[in-house]
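I'd like to ask some things about the structure below.
One chain of protein is taken out of this complex; the other chains stay put.
Presenting chain A:
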Amino acid sequence: MKKKLLLAYSSSIFLLLISFWFGVSIGSVDIPLSSLWNEEINPRAFSILWNIRMPRVILAGFVGASLAIAGAAFQGLLRNPLADPYTIGVSSGASVGAISTIFFGISIPFIGSYTIAIFGMLGAFITLITVLIFARLIDRSLKMETLILTGVIFSSFLASCISLLTALSHEELKPIVGWLLGSVAMRGWSYVNILFPFLLIGSFILWLNRRELNVMMYGDDRATALGVNVKRSKYAILIGGSVLTGAAVSVSGTIGFVGLVVPHMTRMVWGTDHRHLLPLSFMNGASLLIICDLISRTIVAPEELPIGVITAFIGAPVFAYIFYKQRRK
């Protein structure tokens, strides 16, 4: 058991470091690691590295980590393998908020480039509150069926809002579609800075509930009988996961697949225990998105593909392979 855990953590950390290294050093300009700390050797490389490449890779890692850990927590909470961070509709709320700023050309003075992200978070926050209030109105114990159905209702409503905005747009169409497909390009350090506190808080909330997630897999009644304050844990996990998702979507658009599949892959390889599933998903999500971003900007260089295309493009076959291997055992 201990050996397996050691292997799980060391391989995930190794994967993350490798991804990070590749992500930083490979690109339209190959940058040797030696220029990392030394500006004198190659001032141009130093500048690309610290101003463009580094924030991009870190943002990709943060977004991947946020979505993956939120997905792992939601799947456990909702006891549903098809759940992902987008299930309860918070991401659609974030998208509506973000797209509105593009559509209406809103730009708030002083915060300028932050506007999209701020509006995205606002959208996410409003959606989360509405979903929770609505679900509570239906049944006070927040049954998982209620949550999933409420999420479906809100997601589909908000999705039609997105479609409406897209359909009505003219010259804003390209930025809207680009945003919807998801990207971590040209965001700079400011977006990393925005996401960081939410990543920290959200992940911490989820991690605090790791044992409760393990117990709640056996149903609310059994969890109650085992001494879990089910309602409190549900709220905590919903809020933690939504904070992560809302923030991630606000800075990068809706990047699919990571939140659904990384927890699954991690679970299949390393097991269901949330004490380890959460941190491992966190790391693997970061690695996957860094690699996907790397591919999206190098494969048809100098053009860039939307990262959302790549995640599924790579993720699906990897998932299929692991699934096959696992079942054949």
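Simple rule for what comes next: contacts are C-beta pairs under 8 Å (C-beta built on N, C-alpha and C of every residue); 3 or more make two chains touch, one makes a residue touch a chain; residues count from 1.
The rule is simple: contacts and distances are computed from a predicted model.
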{"item": "Among \"Putative phosphoesterase\", \"Amino acid/amide ABC transporter membrane protein 2, HAAT family\", \"Iron complex transport system ATP-binding protein\" or \"Cation acetate symporter\", UniProt-listed name of the chain not shown", "value": "\"Iron complex transport system ATP-binding protein\""}
{"item": "Which of A:Thr87, A:Asn214, A:Ser296 or A:Thr311 contacts the chain that the document leaves out", "value": "A:Asn214"}
{"item": "Residue in contact with the excluded chain [from A:Leu142, A:Val228 or A:Leu305]", "value": "A:Val228"}
{"item": "Interface residues of chain A (partner: the chain not displayed)", "value": "75-76, 79-81, 211, 214-215, 217-219, 221-222, 224-229, 267, 271-273"}
